[in-house]
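Note that this complex is displayed minus one protein chain, with the remaining chains in position.
Which chain is which? They are A and B, in the order written, and residues in each are numbered from 1.
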Amino acid sequence: MNRILKKLFSNITSLMGIIILIFFIIIAIFAPAITPPLSDDPYQIPRMSWDINPQPPGSPMSDNMIEAYEFMEKEVKWEKAICGTAEGGYDIFYGLIWGTRTAFKIGIITVSISMLIGIILGSVSAYFGGWIDEILMRITDIFLSFPFLVAAMVLTTVLGRGLDKVMIALISFGWMGYARLIRGSILATKEETYVMAAKALGVNDTKIIWKHLLPNTIFPVMVQGSMNIGSMVITAAALSFLGVGAPVGYADWGQMVSFARNWIIGSPGNAGQYWYAVFYPGIFIVLFVLSWNLIGDTLRDILDPRLRGEL
Amino acid sequence: MFSYMIRRILLLPIILIGVTFLIFSVFSLLSPMERLATYVHDPNTLKSPQSAERLIAKYHLDDPFPLGYINWIKRTAHFDLGWSQTANQSVADAIKQRFPATLELVLYSIIPVILIGIWLGVVSAVHHNDILDQIIRVTAIIGWSLPSFIFGLLILFIFYGILGWFPPGRLSAWAQDIVYTGNFISYTHLITIDALLNGNIPIFLDALKHLIAPIITLSYISWAFLLRITRSSMLDTLRKDYIRTARAKGVDEHTVIHLHAKRNALIPVTTIAGMMIIGMMGGVMITETVFTYPGLGFWAAQSAQQLDYGTVISFALLFSTIMVIGNLVVDLSYALIDPRVRLE
Partner (left out) sequence: MKYNRLLIVVIVILMMACITSFVFAEIKNPDTIIYATPGGPESLDPHWAYDTASGEIIYQTYDNLINYKGGSTSEFVPMLSTQVPSVENGLVKDNGFTYIFPIRKDVKFHNGDILTPEDVVYSFKRAMIFDRSGGPVWMLIEPLLGAYGIEDVVVDTLGVENYSDLFVNGDPRGELKSEHKAAMTKIFTDKIDKTVEVDGDNVVFHLAQAYGPFLNILAHCGNWSSIIDKKWAIEQGAWDGKADTWWKYHDPENEKDPLYAVENGTGPFVVKKWVPEEILILERFDDYWNGPAKIKNVQFKYVTEYTTRKLMLQTGDADIAYIPVQYLSEVEKIEGVEVTKNLPTLANVVSMFPWTINAEGNSYIGSGKLDGEGIPPDFFSDIHVRKGFSYLFPYDIFIAKVAKGMAIRNPGPIPKGILGFSEDPELYYEFSLLKAKEEFMKAWNGELWEKGCKFNIFYNEGNDVRKAASDMLSQYAKMVNPKFVLTPIGVQWSSYLKAFLTEKLPIFTIGWLADYPDPHNWAPVYMGSNGDYSSFFGEAYREFARENVDPLLEQGLKETDKEKRAEIYKELTRIAHDQAISIYAYQPGGNHVQRTWVKGWYYNPIMPGEPAGADFYNLTKGE
């Protein structure tokens, strides 16, 4: 473990990734302090005005808005929208900050739950073999028959918009990779001598899985999981872009980009007038996912047994 | 190997049934009134409370699960896939109309994916861990981190918004006129090929012009991924004993890499490439939406947005069937290509 951490810090690509990630973690932790929520639901981006057009960075909050917030006894910390507002007067800066929390939520929750499901199904399947293995693997095949984005879209169409529905969709079709991975590893480890010895000694199945098989096979799965965090966030953003993800006004980067897509071309002679509406959420998505991928790519290289000898 | 093939082929119908069952179950989560929403966009078209019930009965929206499932399977087997509200034509016609467009896009996208992905992967592996490798890897990682829709929007913005070179859609207005009403015979419905067959170079170029931006967008995630696979496979192969032997024998590096290593390294890569083409189906939805390219992906995205459940169910079935059969073909060809598998 320490060896791995040391390698991660010394490789320049992964170091960059770690630094970016720390930046995001800080934002996520201090979100309520950076931009205090102005409505009951902190994930609801507050409006700076009722304006339909996006307003450029530095535009002030409209008077009746300030009045309304004061009346509701909400502390208005940012009287100007430092990153501008999106269509409908939503404060982009707020969306960026709280969107960080959303991104972590999406990434970590979907990956952990789908990993859990995958590990349980995969290990049961591998350990018991026979019919159980056959049936579980066929079920896995059936789920694997759907292109991920298509499946997620179908589910969100039926379940409705909303972050929780998006996460359900991502989890429902995200567990198969982990199941296969751990099944493969366990199938290999199952035949190891120490496992056979434990069996011969009469140790019960659960204990064998828990104490012997899993600890030795789970690591690559976790690595795979951490690398998937980025792609989960991208898929959630893609769903919002297609119009089936987070609802309008929710602090989610993907949702903010979908908003801004019609403004991207600006007016003639001033192409890119509304650049901020796409640029800010876009760059946050890219950096967030990039950090995970940079770390993950180096991690993969480190753990690849075929390369281990050379590093 | 033979038994492996037989087994895979026999499993195919079981998987397909499982797939249909899964799709139908997901849609059974909707109540009949919610399913009615596909047909009723305005409550004012329902003149009375009975109209809603009448419509539900007309479209069989309240059949119990087993009956609904069996009816759906029966109709699908007869290629009666229902009506697409989004496309304003029957689902079967909608698919027929849009399939060539998507096929054209995907076929052309394969070229850059394979060329760039494999080429850069090889280069990266050969220059393992030095500057070139790092640069290529980082470019690939950045490519992989940039969501395709943002990349697509960027391309649209630069190449159409600012420069005006590559417009969205499939054909320019004047070209559309000729294709739809003039002396243009659509042999294959792939416009580039048809244009050549009709001897019409301007239309060929126009179609190509409209394809460039979507191709760049669709292919770029895939080539980053393919690059990584090629790279690790190549690295793997380069360490093999027979390569060491060839080098020791004095064979020049160029031949070692391109004649010996690459050929063997590409075996797993070809199967991955096959899977990626199938995987492009998800990417197609985003790319076609960004460029309003009238293919299957755009239609799928629209129908999901408009809650056209009949269409969504049909394209879920279509895409998953393609994927299942595609996977089968890839697995079987892998067994055929790789002699090591054959002996297992």
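Throughout what follows, contacts are C-beta pairs under 8 Å (C-beta built on N, C-alpha and C of every residue); 3 or more make two chains touch, one makes a residue touch a chain.
None of these values were measured; they are calculated from a predicted model.
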One chain isn't shown here. Among B:R7, B:K58 or B:K249, which residue touches it?
B:K58
Of the residues A:G243, A:G282 or A:G296, I need the one that contacts the missing chain.
A:G243
Please identify which residue in B:F21, B:F65, B:F79 or B:Y180 touches the non-displayed chain.
B:Y180
Selected from B:M5, B:V40 or B:I158 as touching the chain missing from the view:
B:V40
Which residue numbers on chain B touch the omitted chain?
30-31, 33-41, 43-49, 51-52, 54-55, 57-58, 83, 85-90, 93-94, 97, 111-112, 115, 119, 156, 160-161, 164-169, 172-174, 176-177, 180-181, 202, 205-206, 208-209, 212, 258, 292, 294, 299, 302, 305, 307, 309
So which bits of chain A touch the chain we can't see?
47, 49-53, 64, 68, 71-72, 87-88, 160-161, 243, 247-249, 261-262, 264-270
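The rule we apply is simple: only the chains that are shown with their structure count from here on.
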Of all residues in chain A, those that touch chain B in their complex
12-13, 138-139, 141-151, 153-159, 230, 234, 237-238, 241-244, 254, 257, 261, 264-266, 271-272, 278, 282, 285-286, 289-290, 293-294, 297, 304, 306-307
Please give the residue numbers of chain B that touch chain A in the complex, ascending.
11, 14-15, 18-19, 22-23, 26-27, 29-30, 134, 137-138, 141-142, 144-150, 153, 156-157, 161-162, 228, 232, 235-236, 239, 278-279, 281-283, 285-286, 289, 300-301, 304-305, 307, 309, 312, 315-316, 319-320, 323-324, 327
